[in-house]
Structure formats: C-alpha cells, structure tokens
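Contents: one structure, followed by commentary.
Note that one protein chain is taken out, while the other chains of the complex remain in position.
Per-chain residue numbering starts at 1, and chain names A and B are given in the order in which the chains are listed.
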Amino acid sequence: MATGNIPPVEREDYLNKHYGVGSWLFTTDHKRIALLYLISITFFFFIGGFFALLIRLELLTPASDLVQADTYNKFFTQHGMVMVFFFLIPSIPATLGNFLVPMMIGAKDLAFPKINLLSWYLYIIGGIMMLHCMVTGGVDTGWTFYTPFSTAFTNTKIVEAGLAIFIAGFSSILTGLNFVVTIHRMRAPGMTWTRLPLFIWAHYATSIIQILGTPVVAITIVLVAAERALHLGIFDPKLGGDPLLFQHLFWFYSHPAVYIMILPSMGVVSEIISCFSRKRIFGYSFVALSSISIAVFGFLVWAHHMFVAGMSVYAALIFSLLSYSVAVPSAVKVFNWTATLYKGSIHYDAPMLYAFGFLGLFTIGGLTGLFLAALGIDVHVTDTYFVVAHFHYIMVGGALMGYLGGMHFWWPKISGRLYPEGWARLAALIVFIGFNLTFFPQFILGYLGMPRRYADYSHMPEFQILNVFSTAGATVLGVGYLLPMVYFLWSMRYGKPASDNPWNAAGLEWQTQSPPTTFNFPEEPVVTWEAYNYDEIDKGQKEVPQVVG
Amino acid sequence: MSTHSTSEHSKSPLTTYFAVWAALLLGTWLTYQASLLDLGRYNSAVALIIATTKALLVALFFMHLKGASEKLLKLVVVSTLFFLILLMALAMFDYGTRWFS
Partner (left out) sequence: MAAHTESHNPALLHHFATEEQQRNSASFGMWIFLATEVMFFGGLFCAYLIYRRWYFGDFAAASTSINAKLGGANTAVLICSSLTVVLAIWAAQTSRRALMIGMLILTMLFGLTFLGIKGIEYADKFHEHHVPGPSFSFDHEEIPGNPGHYANPHHAQIFFALYFIMTGLHALHMVIGLGIFTWLLWAAWKGRFTPEYHTPLEIGGLYWHFVDIVWIYLFPLLYLIDRHT
C-alpha cells in the first residue's frame, strides 16, 4: 500500500486547531463530536461487557450460586439495556457516521452542527441517568421490560431507566434527522445519488428508521411510566388492559432498531470490501436499494417477537411470511459482496479480516433468523439460547465486527496515525475465535432446550459443558476487544504518521489530509467520477482523483 | 418554501388563507353536527373523513405543502403516514382476529 509523503512540520488539523476542554465540550465540528461519542460509547461498551462477564460467570455452574436469581435478572437486563441503547444503536452512526458523512459527500459539516452537539449531550445525560439507575438498584425486567411485570409487579427502577432510554432515544432521533437533511441538501456539486458511497446509503436508511421508529418506543415508555404511577390499566389485564399492546408498541420500534444496529455496519463492509479487493461493488444499485428495502421491510415484521405471546395465529402467519421477505435484501447484499470479491485483488489487512468475519457470521446469524421466523420451529426455540445466539451472531459477529473493521480502516484518517498492522490482524483473529467459541455452543444449548434468562439450570446439568465453553470463549473475546483499545491509544502517540490516503482508497474523505482540517476540504470538491472507481485508481490512467477547486 | 413577494402571484395568498380558515371552521361545525346524527357504523368514518380533510387543508395551504417545489416534503408526509397506518392496521389485525373460534 502507498505510504505517500509525510509532512515534515505539523499541519493544522481539527485536533490541534484549538486546545482545552472547552474547545471540545462546546465544539460544533462533526469530527470532534464523533470523538466525544467514541469515548462515551466505548465507556458504555465496557459497562455492558462487565455485565456480560457476570452473566457468563454465573452460568459456569448449573446452580444459581454466584448470585440470587433476582440479581441475575438485573445482570442480563442491564447488559441488554446498556448494549442496545447506549452502545449498539449509537455506535457506528454517532462515531464513524458523524465523522465521515459530511466528508464523503464533500460538505464542511452536517446540516445542523449545534443539534449534533445537543445529541451528544442528550446521550450523556441519558447515560448518566442509566448509570445512576444501575448503581442504585437497577432493573430486572429484561431489556424488553414486558408488562404487567414492569408496570405492576417489579419494585425496580423502571421509570428512571425508561427516562434514560427516552432521552438517549432523542439523541438517536436528532442524529438521524441531521443525516437525512445533510445527505439531501449538502452534497458537493457532481455528487449525485448514484455516486454516493454505500456507507452513505446505509446511514440514510438507518436514519429513516431512527426518525420513524424511535418516537414509538418513546411514547411506550411514557405509557409504562404513567401506568406504574397511576395503575391506569392500559397494560394490566386485571383492569381491562392488554399486555400484548405493550409488546406491539415496543417491538414496532425494537425490531427496526436491530436494523439501525446492522445497516451502518453493512455500509462499512461495502467500503472495506471494495477497497481491499480493488473492485467496484458488484451491483451497486442493488446494494443501495437493499439498504432502503431493509429499512422499509424492517417495519413490517415486529410481531415475530410475539408468536407465542398470545397473539392471533392469523396475525402470526402474516408476520412469519413478512419476516421471510425481510431476509431477501440482506441476502442480496451478501451475494453482491461475495461477487465483488470474485476475481478481485484481495489484501488481507485488518479491516478486510473483520469484513470477512462479518460475511460469515452475519450469514449464520441471518439464516438462523429464518429458523426463528418459521412458526413451528419458533414454538420450540423461542426464549431459549437459540435466540440469544442468533442475535449475538448478528449484533456481535455482524455489527460489532463491522464497527471494528471501520475503526481500523478509517483510523489513519481520524487520528493521522497508522495502527500496528500485525497486532491488528492478531486481534481480529482472536475476536473471531473467541466469538465463535462463545456463541456457537449457545445455538446447541438453545436447540437442546436451555432457556434464556435463567440463573439456575440445575434441572439439566448436562448443559454445563457447553456453558463452560461459552464462558471460555467470552474471555478470549474480551482479550480480542482489549487489544485494539490498547494499540489505538498507543498509536496516537507512537504510531507511524499516516499519509492522506494510506489505503489508496476511493472516496472523498481520502482526498483531504489525515487528520482533516476543521472544514474538511481546502475548497469545495466537484465530483466527476463514479463511486469505487478502483479500476481507474489502480490503472494509473487517472491519478487518485484530486479535489477540483 | 416560497419567498416570492405576493405581487408575483395573480391571486393574493390572503384569499386562500381566509378561504381555508372558513372551510376549517365549517368542517368543525359539520363534525359536531354529524355526530348528533345516528349514522350507525359510519359515524366514525364521517368524523375521520372530515378530520382528514381539515388536516389536509392545513398541511397543503397553511404549511405550504402544495406549493413545495420538490416532491421531497410530500414524500416525508406520505411515508410517515404509511408507517403510522401500518402500525395501526397490523396491530388491529391481531386484535381483530384473536378471538376467532
């Protein structure tokens, strides 16, 4: 890969332009806000990971001997709430998205920079509230806080947790709103819709979901809080209410939410695969449209979480059929990425290793989703570890791998430094091995009947061996996650300075310096080339496209 | 959002605004009167049709959706309503078919 020319003196960039805590806490620069988010979500990842560790420690033995069941209930609830609302949903959009969306379209910033900063503050306020809730007793309903347990029976801090999520949800809405307006209104001249990187299409689709879905869970939280305070009966069967109404309203957001978590990662994978196979993405328009399809179809399938809850079987049939259809656009992407690899010039740098991991693990996760969409199978495996394995394959094997791949790919741009490639490849391998060791046994456990959310499985002690594998895998996985934290931080001081485009990648973000200046480009770019024009870049017919003033 | 001065329009927007205002008040009165009639199951439908007409008048004329040069804003409104109706329709489908024997 090209190393380019390293400037002999320190250039002005967005990192060194202003110093001081105030310049960070009151910034409106989308790149600084992205870093603020990066630090915050990494912090919450550790919190969520800590609860995961506690879960896995308890499950080493069949008996509930580490903690009581009530405490264990708090572990998995907090693991879920923190990981879903404070890590996965913001993860790529708020970090890589905030950093790259304006740059990829040739803009100076997002459409509403102050609202961007506000969204970070809302995230922080929600996060502090969630932390306070957890240390003062926490919640034990599962991250899904089903009624009437959450409204009428539990004594834990539902309202506070709900309020924290409500506020964080606002943060998510504002990010989505900002992205949609930016992508529509602030593209540089010549940056037509069909020249946009697929990363942008993915974030556009994600933003649609954030905008339309999050308010529904917000109002659901309001209803739960009101019900708890006043015993209204909206979700209480004793008072004429229907607990399933809660589930309808909750899952109307929470299912599309999983697409919020995976779509940005898919966008990252498109960028990485094309760069490291030196080829245009096969079927660009199909991949772009599949992102939008996933966003739309994702809203049609929510009640597949409710097949055995007491819903009408006719409705279950409809939702089962719709759930099969939502797999199609995801499959289209996987086929097109694979076709991109075909006859490509493959480079096995760390970002590509993560993208490969994504391809395999997301496929397994996605296919097992089809198992769950089949009513007959779902009756047996619902609320077992099969479901847990399914969503972790997608969320961790898919989304998180994509996030790590993206962090590695764009690290030179963000920090101006190269990370140590050898350590990065090792970490990717450790993550892959640790991940499979953790979660593959859970498919088997679920199929054999081990229920989820149980601290005590001593009625079936034969499950222990698989649980031990799973916990061992979690330890390996933890090491794999710690390594990048260490070497990324190390690289900020000791890493080799990066050139503007160390990967020789296509994309406007690589046409400006690493790290970028505050306003990204010295002059507004004018785009005259198609996306992923690697054939032109590599043939040398055309120089790496320069910004045209 | 138009910033043309009114002299460029052959008809002052004021006429439109007052006409819409009158139509909205009329619609309110109609809604109330219709509720006093026994139309059986059509009472709800009539009320919703009048309400939707009023909402459309506000959106098209007061919120200037009609004059919007791009289709984009209309797309935002239509897609939002689509997803809202989807929520209601599919949830109602569950409730409507839950107690078939």
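Heads up, the rule we're going with is that contacts are C-beta pairs under 8 Å (C-beta built on N, C-alpha and C of every residue); 3 or more make two chains touch, one makes a residue touch a chain.
In this text, all values refer to a predicted model and were calculated from it rather than measured experimentally.
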Discussion item. For a quick check of understanding: of A:91, A:171, A:220 or A:247, which residue touches the chain that isn't displayed?
Written reply: A:220
Worksheet entry | Residue in contact with the excluded chain [from A:233, A:360 or A:451] | A:233
Response to the item:
Answer key for A:118, A:131 or A:181 versus the chain not shown reads A:181
Practice prompt. Have a look at A:24, A:43, A:112 or A:447 and name the one touching the chain we're not showing.
Written response: A:112
Worksheet, complete the sentence: Hidden partner sits against chain B at residues 1, 3, 5-6, 13-14, 17-18, 21, 24-25, 28, 31-32, 35-39, 43, 47-48, 50-51, 54-55, 58-59, 62-63, 72-73, 76-77, 79-81, 83-84, 87-88, 91-92, 95
Worksheet item: Touching the missing chain, which residues of chain A?
Response: 107-113, 115, 173, 177-178, 180-181, 184-186, 211-216, 218-220, 222-223, 226, 230-234, 239-242, 245, 248-249, 252, 519, 523-524
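Basically, only the chains that are shown with their structure count from here on.
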Worksheet entry | chain B partner contacts - residues on chain A that touch it in the complex | 184, 208, 212, 216, 244-245, 248, 252, 299-300, 303, 311-312, 314-315, 318-319
Discussion item. Show me the residue ranges of chain B that touch chain A in the complex, using the header's touch definition.
Written reply: 72, 79-80, 83, 86-87, 90-91, 93-98, 100
